[in-house]
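Structure provided below as structure tokens; questions to follow.
Removed: one protein chain of the complex. Kept in place: all other protein chains.
== chain A ==
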Amino acid sequence: MGWEEKPVRGYAEFARTAQQHHGRPIFVLFSGDKDAAGHSWCPDCVTAEPVIRGELHNMPEGSIFIYCQVGDRAYWKDPNNKFRKNLKLTGVPTLLKYGTPQKLVEEECFKADLVRMLFTED
């Protein structure tokens, strides 16, 4: 079965998708939006993405990987945006295991062995 990727944009779509796959291991990468040319406004997200993608094969069988674009820079900076309020996110990129306190924030996402640890260990 392997794993499936679900790209989503914005909080509502993220919440819906996570809810839909309740019961499966869900990992979410929150990133700054990419423009038409595929470039994100968030430089750390650009660095982290290949590292994380390089470890996706380590996720448990049947996992869902949600790639969530949070919005433009202005939306992200707003202290009341839905991600900050509802999920208590403090930075992008954030990679988390949904439903657990396990997460990696910003530079932590650059480290392949931390990403691997998040994907493979309980």
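A few remarks follow.
One rule holds for everything that comes next: a residue touches a chain if its C-beta (ideal position, glycine included) is under 8 Å from a C-beta of that chain, and two chains touch if they have at least 3 such contacts; residues count from 1.
Operating definition for what follows: contacts and distances are computed from a predicted model.
When the listed names "Thioredoxin reductase 1, cytoplasmic", "Large ribosomal subunit protein bL20c", "Bifunctional peptidase and arginyl-hydroxylase JMJD5" or "Exosome component 5" are checked against UniProt, the chain not shown comes out as "Thioredoxin reductase 1, cytoplasmic". Contact between chain A and the absent chain runs through residues 100-104, 108, 111, 113-114, 117, 121.
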